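Can you read through this structure? Questions will come right after.
Only one protein chain is missing; all other protein chains are in place.
And now, chain A:
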Amino acid sequence: MSAASPLPGQSRRGESILIGLAVGLTLLFIAAPLAFIFARAFSRGWEVYAANILHPMTLHAIWLTTITALIVVPLNVAFGIAAAWAVAKHRFPGRGILVTIIEIPFSISPIIAGICYLLLYGRQGLLGPWLQANDLQVMFALPGIVLVTMFVTAPFVAREVLPLMQAQGSEQEQAAVTLGANGWQIFTRVTLPNIKWALLYGAVLCTARAVGEFGGVSVVSGNIRGQTNTLPLHVELLFNDLNAVGAFAAASTLTLIAVVALVTKAALEGRKGT
C-alpha cells in the first residue's frame, strides 16, 4: 500500500477505531459461530464425540454425502472446463447469454431448485408417469440428490476458470496450433498448467458446496433415515431430536471441510494467476 501518501483514514486514531470495530464485529459475528461448533461438539469429551461420529446413522450420512460429492465434483469440473473453453477461446453469438445462464443457479434459492426437480421427476411431475412405467426412482433416492446438487454447484468451477482463461487470451494456444499440436495436447500442455490453481480452487469450493447442500436436497431426498439422509440433513434431524451434542458432532465434520476449503484458498491466493 502507498503508506507515504496522506490518504483519508490515515489519522492514527481513526484507523485504530475502524480496525478495532472490524476485528470486534468479525470475532463476534463470524469467528464465534465457527468456534462454537467445536466447543459444543467436544463439550462432553472425546469419547462422546467419537460415539456420535461412529453412530451407524451418522456414518451412513457421511457415506451418502461422500458418494454424492464424488459423482458431482468431477462432472462439475468437466462442465466448468468445457464452458470456460467454449466461452473464453471462441467467439460465437449468444456468449453473453450463455454466461448469464451459467450464473443462474447461483442466484436461485436451492429450495426452488428442489421444487423444480420435484415438478419434473416427482410422481405428479412431467416425467413422473414415464419414470414409474420404467420403474426408475429419481426422487427420494441418490439420483435426485445428485441432480439437485449438480444444479446448485453448476457455476462453481466455471466462474473460477472462465475469467482467468479470458484474461490470458489464446495466443499461447494459437502458437501451439501453428506448431502442429492437436486439441488434447494444447489443453493438457498449454492451457491446463495455466489454469490449474484456479481449477483446484473451483473444485474445492464445489466440494464444500456439494457436501453442505441443504435446501435443495431436503426437498428431493425425502429425509429417509439411514437411506437418503445426507450429512447436513442428518444435522437437522439430530437437532430436531434434541440431540444437540450429536448435531454439533456431525456439523463439526462439515465444518472441517469448510476450513480445508478456506485454507486451500489462502494457500492458493496469489498463485491463481500463474
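Here is the rule we use: a residue touches a chain if its C-beta (ideal position, glycine included) is under 8 Å from a C-beta of that chain, and two chains touch if they have at least 3 such contacts; residues count from 1.
The definition used in the following text is that contacts and distances are computed from a predicted model.
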item: Hidden subunit of the complex - UniProt protein name among "Chemotaxis protein CheX", "Cu2+-exporting ATPase", "Molybdopterin converting factor, small subunit" or "Sulfate transport system permease protein CysT"; value: "Sulfate transport system permease protein CysT"
item: Contact residue for the chain not shown (choose from A:W85, A:F140 or A:W197); value: A:W85
item: Among A:N52, A:T68, A:S170 or A:S221, the residue in touch with the chain that has been omitted; value: A:S170
item: Touch with the omitted chain, as defined above, among A:V48, A:I67 or A:I108; value: A:I108
item: For chain A, residues in touch with the removed chain; value: 1-3, 5-11, 14-15, 18-19, 21-23, 25-26, 28-34, 36-37, 40, 75, 78-79, 81-83, 85-87, 89-92, 98, 100-105, 107-113, 115-120, 122, 124-126, 147, 150-151, 154, 170, 173-174, 177, 182-183, 186-187, 205, 208, 211-215, 218-219, 232-233, 235-236, 239, 244, 247-248, 251, 254-255, 258-259, 261-262, 265-266
